[in-house]
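All protein chains but one are shown in place.
For clarity, chains are labelled A and B in written order, and residue numbers in each chain start from 1.
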């Protein structure tokens, strides 16, 4: 790892490659080029497996463009070197290429989206400064939502995988589903891979490996988050296809990592608090799926952003508590 | 009252009961256990009268759960003892039990909602800190909206009293209604009782009594707010059923109390300013009723929150004015 750092210092190209890999790693909140490489492998494999190499190409182009544009803006160097200006672009590239039909304008759109995601990242960080929160994937959600919505107004861009618009209607009953073990496993692993908009078990394993090389706690939280999300969604009676496709679990996976590692030490109280956040992210994912029905766009990771902000804002309260507890002056509940 | 305080100090159970009653009282911005008891009587009576005792039970369970959860989080003790962590849960319990069909999962939902309302209260307070605003019922609105929306995605929960979804369409003309005195009175009293999601005159009287024992000004403001709301809605030509059902008046009642008591002294200028806020809350209530049509969820007290924040943010401006006026260095307008 030290040798890699030395190499990066000696070559502008390698230094930029390092920035891009860290950018990809930050999608799951890691600051580690090896994680980024494994995540990139997951993206490439997932794109290859779903016969759509343009997804990986869009993700890569977007990450590179954003990394260069951030340097043109002369952003804060520490944040730049942590990959903070890359991950939203990675996701914008993936989302635009996933939900829009291929074509020349798609690539213009990917480059524009990557650039705007950097501006949105700077703006969000600045707006959140007083609250002490970080931007999470809000810049991605904002940029992608606007660009996907706009595609309905442009003949040059058309949707392929976008949901169809409808007013909200009561849930249609369907034959009950016992959620067998295969379905459960599929739901758990796809929940992890859907963070990168993939529905693929091997991609999920690569992502878990990428997390593990950077932080074992993050890998465990991600897996536990996926399990708890699938169970919660099943108990509440969510549609089986959504559960086994991982579509109710990717936001909870991110919430698990962000809330679970958002406090100093992961004790029992924080673990319980994180579990609560995971459960409520499932509810919020279902809620935003419904709320976005009339707009014919996907919820993306908005539920993760909303619930994580909600659960990290009272951080002060939990932390004074935590330190008070370690000081031993309050009985454990 | 002093004897009650002594009693509460001596017993943990009574102390918690006091917290819960103050929590219920805070729904109408009062910090008084006797108000809470009268409000609780209004809830119980209203539930009994509408043949749905589960409403009162849900409100009570939610308030208790939130009060205990807040203590587990070790929140700020002053706020806790003022009932700040209870009122949003009371409303979440009432709303979930009102709009969703009874069943085992409803009670899981009520407990989850109560817990999340505490997190949302902490988060909202923290986010509003720089602006000097208080959270009002925003945590309730956010939690209940997300959970009601999500119910459309879960087979385990189904709506009973939820509006049906539709795109916005021009207002349908209906035979003109002279709003006779009986309709006017019904509208005024139900506007007050709808603060607790009830449509009941006796509940309204209990609520007014509860306000009066804590603050005569609050009781007068609530009543005046209801009258002004009904008159405004009628002049603008709102649907008669909405007016007489109190469904355009409950947010204005809360705005009246919050804006009217939000400044030091209630002089003529503040009274005029409050009246303006009440009128615009009626407009905002109608607006949000329309805006939420495609989502098939009710506006709840969102109009109150939005307009009160809007009218209290310029407080500095009105207050320097007020003090300047009392200092006599500016002519009265």
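Here is the rule we use: a residue touches a chain if its C-beta (ideal position, glycine included) is under 8 Å from a C-beta of that chain, and two chains touch if they have at least 3 such contacts.
On a predicted model such as this, the values are computed, not experimentally measured, just so you know.
Residue A:75 is the one among A:52, A:75, A:242 or A:271 that touches the chain not shown. Between the chain not shown and the residues B:62, B:135 or B:286, the one that touches is B:286.
Contacts to the hidden chain, counted on chain B, fall at residues 130-131, 167-171, 173-174, 235-239, 242, 276, 279-280, 283-284, 286-291, 294, 309-311, 313-314, 316-318, 320-321, 324, 330, 333. For chain A, the list of residues touching the undisplayed chain reads 72-76, 105, 112, 115-116, 119-120, 122-124, 126-127, 129-130, 145-147, 149-159, 164-167, 294-297.
Just so it is clear, only the chains that are shown with their structure count from here on.
Per-chain CA centroids place chain A at a distance of 36 Å from chain B.
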